[in-house]
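My questions will all concern the structure given below.
In this view, the complex is presented without one of its protein chains, the others remaining in place.
As written, the chain order gives the labels A, B and C, with residue 1 at the start of each chain.
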Amino acid sequence: MIAATPPMGWNSWDCYGAAVTEETVRANADYVAKHLKPYGWVYIVVDIEWFQPTASSHQYEPFSDLAMDAFGRLIPAVNRFPSSAKGKGFRPLADYVHSLGLKFGIHIMRGLPRMAAHKRLPVLDSEYTCAQAADPSSICLWNPDMYGLLADQPAARAYYDSIFRLYAEWGVDFVKCDDIAREYPHCRREIEIISEACRACGREMVLSLSPGPAPLEQAEHLKQYANMWRITDDFWDDWKLLLAMFERAEKWCIHTGPGHWPDADMLPVGALRQCYADKGWTRFTESEQRTMMTLWCIMRSPLMIGGDLPQNDAFTLSLLTNKDVLAMETESFCAHPLRRSGEEAVWAAPRQDGTGLYLAAFNLSGKKRRIDLSGEGLSFCSARELWSDRTVKNLSVTLPAHDAAVFLLSK
Amino acid sequence: MIAATPPMGWNSWDCYGAAVTEETVRANADYVAKHLKPYGWVYIVVDIEWFQPTASSHQYEPFSDLAMDAFGRLIPAVNRFPSSAKGKGFRPLADYVHSLGLKFGIHIMRGLPRMAAHKRLPVLDSEYTCAQAADPSSICLWNPDMYGLLADQPAARAYYDSIFRLYAEWGVDFVKCDDIAREYPHCRREIEIISEACRACGREMVLSLSPGPAPLEQAEHLKQYANMWRITDDFWDDWKLLLAMFERAEKWCIHTGPGHWPDADMLPVGALRQCYADKGWTRFTESEQRTMMTLWCIMRSPLMIGGDLPQNDAFTLSLLTNKDVLAMETESFCAHPLRRSGEEAVWAAPRQDGTGLYLAAFNLSGKKRRIDLSGEGLSFCSARELWSDRTVKNLSVTLPAHDAAVFLLSK
Amino acid sequence: MIAATPPMGWNSWDCYGAAVTEETVRANADYVAKHLKPYGWVYIVVDIEWFQPTASSHQYEPFSDLAMDAFGRLIPAVNRFPSSAKGKGFRPLADYVHSLGLKFGIHIMRGLPRMAAHKRLPVLDSEYTCAQAADPSSICLWNPDMYGLLADQPAARAYYDSIFRLYAEWGVDFVKCDDIAREYPHCRREIEIISEACRACGREMVLSLSPGPAPLEQAEHLKQYANMWRITDDFWDDWKLLLAMFERAEKWCIHTGPGHWPDADMLPVGALRQCYADKGWTRFTESEQRTMMTLWCIMRSPLMIGGDLPQNDAFTLSLLTNKDVLAMETESFCAHPLRRSGEEAVWAAPRQDGTGLYLAAFNLSGKKRRIDLSGEGLSFCSARELWSDRTVKNLSVTLPAHDAAVFLLSK
Partner (left out) sequence: MIAATPPMGWNSWDCYGAAVTEETVRANADYVAKHLKPYGWVYIVVDIEWFQPTASSHQYEPFSDLAMDAFGRLIPAVNRFPSSAKGKGFRPLADYVHSLGLKFGIHIMRGLPRMAAHKRLPVLDSEYTCAQAADPSSICLWNPDMYGLLADQPAARAYYDSIFRLYAEWGVDFVKCDDIAREYPHCRREIEIISEACRACGREMVLSLSPGPAPLEQAEHLKQYANMWRITDDFWDDWKLLLAMFERAEKWCIHTGPGHWPDADMLPVGALRQCYADKGWTRFTESEQRTMMTLWCIMRSPLMIGGDLPQNDAFTLSLLTNKDVLAMETESFCAHPLRRSGEEAVWAAPRQDGTGLYLAAFNLSGKKRRIDLSGEGLSFCSARELWSDRTVKNLSVTLPAHDAAVFLLSK
């Protein structure tokens, strides 16, 4: 089964935005292979605008000349991805990532390039043109590149088949499809044909849908057609956004399971926003980063690191390599929020093997706070706190502002 | 802890409506004591209009003369509850129920009787009158008896204190308060003072709020102030209502835990609607009753039997006395819906002791259907289906229309 | 035709609230007869709570003992209306008002007194009881006196017939029915039976509906069943409310005509709020009062003076006795707003006899402002400003903050 546990890896968006280059991707892949692979991190994902030669920040440039082939399929901008020259596309880069024992992913926008429609380019291996597949009134509100497709037209499915076959040739393992997860109901059918093209392309690929919030009432549709989907708009290093994730996590936790994972978005840790004059570092405190990791792991969100990894400091690396915390992603199930107030939240998740229960406590307040978990009615023989790796006698813990603790209670 | 597991018992509404009598209550209590008590059923609840002398069906009579004391407190109508004569109230009936090893409950409406306000009766042990406690613009839309209270006035708290002290004197163990659970936000404060009066009355009582649907976004408030609350409008023996419960159960399951239980309403099984010319029997098929019991148990809803128990047939009794199915109410936790389509639903719930996992399959379609649970990625050593009490080799089951199966997977 | 032009008169609410007495009514009737009758003012209306013995301000007292007869019909509280003693009701006071050449009006609430229902009083000349006519779940949200009626029950029509026949015996010429004009759709049918009872009672009465805002989409229903109806919530001496009336006037002006008049509510001029410690005077400036009178007259709203007339000063009297301005109420038609911005508004209304056009200019800004009406494309031989009674050469006028001018353009 594909995505039997939540996918874990690195994504270029938080650190390089639309301006990611091959050099950056290789450096991060090297880092993952060397430092993170043993902990379950495997996907290396090139995010948006790899086909745009002049992208230089998190901004999109309207009416730019996108790199594409004669069939209206976007290809890497050679100036930014030199190994893609001579029509090789992402194949060389994917080969390199695979050589490290990792998996390779790319970002796409739903639809086809606007110019491919205006030029009426042919759709590969079909009788159709891009003009027949495109819907001139279906556009993305925040990105100027594409027209959405007329999902009920054979031309549309033919176009999606043509790009997924190309991605299969390149060796892509993960596709993050954008401008779609929150575009219900008008994109419902387009999600289906993208999913069908993905599954028919001859290579196993994780299908990830963005941006959120995906509508909760579409949970069963999403579970059927995608492997992961965003549950909020873009997540960044801002406590308000992290706090708001608790409510979303509560609503979506019942839809988590093998092959289908509600996605709380990338982890903005370490070196972020590298394309700006004032190169950035996460604004999250260490406490907040523990809260984020604890929540993402106990709710079993996919984990995609947003920071530029070679710049990691010791704390960031330690955050990403706590085996016991990360074990929740693979060993737990049926996670439940037990309660939440303005000051604190508590979640529980049994281990699948029946040997114990994870119990997480979150201090949502802006002050140091003692949180007492003894009233939850849970019996156990021994308990260990996983961030500190300490055995504890009771389930009362004092936490700094915005910090978290997570216990493994054993029978 | 009060209501440490979901309360289980019998309630008079489905079989006798507003016309319940002492004789009926005693007969059902006798039955519970004799046949059901060993399985966890203990509460005997007298539902609405016990204070109305002329009630004869499920209808309410406007402007009727309600039995009340000199302090505006409703008391049992003596013609219907003879043991309450001479001001004894429900004390003799509660004593009888207790003598059987059971617990006694009553239904109340929020507020005070309209005539108690118009007559400006005094509130016991206070300086206030009922006219000072009542809000003439706060009424129930479906029942003509009461005015809601001005929750911010000391007179209101004094009135609620006066009735809960009376219930404590009577020996009441369970109060089902009506016209309130879905009346957010205007009744939010009234819920709080009812809960406070209940907890301060000197006797432990389960506080149950009706009718639903209680608003999901008030879950934390409900968990704080009540022991159980209705998640839908009145539930009856109609497949459409049962089908609709799946969605509500999915939304509320994360708010289930010791002391606080989302309530899927009474079980309309056996002999119902006994006050009508054509005395009734449940219109649910046996399959549908298994589906209902399986869902209520795996989601850990309180269980209140709605039928007139002495008329039970063998099937109904067997439905209510399956120890292994009922064990989900006390032994499971963290129940999750795994998936739901128009045709089938699947739920899972681990045992708290780590020894196994309950896995329920529901055929929501109108046809016989094979449901395959082997794709859920669950590993186990042995599996037993609990309705048939058979060990099974695999997790594939063929179910009649609207039927359910539930497996206990052991390590 | 009843109400062939907009009704004009005096109403007790703004000056005495729920506490109006016979003495006040007589004093104001005397004043109207002496000073205002020649200008078209004729109705003397006793507003709410004349049946409540202890009313002393603008507040309502819940659960008070209302004066009523043996058939649940409210009668004047004798302590406040001494001439009503010995069952004479409002007949003596109406006789007095008629003797002055004026007309007499009263306020009623839709429905019947709550206690009349609880006591199950008979409905006069019928086989019904008040309990059969009343709907225990139909109440007024701001007044505690009444239950609304079950408009589809014959008992309801019988009750309304019984009160309108009583009003006919008393000599009532005008009924202001409250808690109804904005209560669509649930009171739609109740409006109809009130209107039918009014028209069938044997005496011609203006039927006025309150409070607003009546829903615009019910205009044709209102035109059919009522003679006037409120277009906003209560209007008081506050510039914000006066400013907001312009938008409502624009929307309702097309529904103005003989027999049916959108009502902008009482004129809060002169001595107001007389039941309070700090007896009040209108907070409107003289400019604002001119603006109000100009708008009410050009839109042809009914005019009901809210102040205690014997306390009038010279300005107030002059405001109410400008024959040329008041002529708009009787001589104009087809009024149109020409334009409105945040700073100014302009209205026009032709004279019915074709001899001229009224043109009103309003300075809505908080500063002195020159308003030029020459760009409206209107041709005329001569023009006179009616507040100043001056002939003008051109249609440009400088107005103080919140003031108005109105011109009569002649051919």
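Here is the rule we use: a contact is a pair of C-beta atoms (placed from the backbone, for glycine too) under 8 Å apart; a residue touches a chain by one contact, two chains touch by 3 or more.
Note that this is a predicted model, so its numbers are computed, not measured.
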item: Visible contact partners (per top-of-document touch definition) of the missing chain; value: A, C
item: Option touching the unshown chain, where C:Arg120, C:Arg340 or C:Arg384 are the choices; value: C:Arg340
item: Contacting the left-out chain in the complete assembly, out of A:Arg114, A:Arg273, A:Arg300 or A:Arg369; value: A:Arg114
item: Missing-chain contacts mapped onto subunit A; value: 62-63, 114-115, 117-118, 120, 131, 134, 136-137, 139-142, 144
item: Subunit C residues touching the omitted chain (full complex); value: 1, 4, 220, 223, 250, 253-254, 257-258, 333-341, 348-356, 376-377, 379, 411
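What we mean here is this: only the chains that are shown with their structure count from here on.
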item: Category of the chain touch graph - line, ring, star, complete, other; value: line
item: When subunit A is superposed on subunit C by its C-alpha atoms, the rotation angle in degrees, nearest 5; value: 180
item: Distance from subunit C to subunit B - Cα centre to Cα centre, in angstrom; value: 52
item: Centre distance in Å when subunit A and subunit C are each reduced to the mean of their C-alpha atoms; value: 65
item: Length of the line joining the C-alpha centres of subunit A and subunit B, rounded to whole Å; value: 43
item: Residues within subunit C bordering two or more other chains; value: none
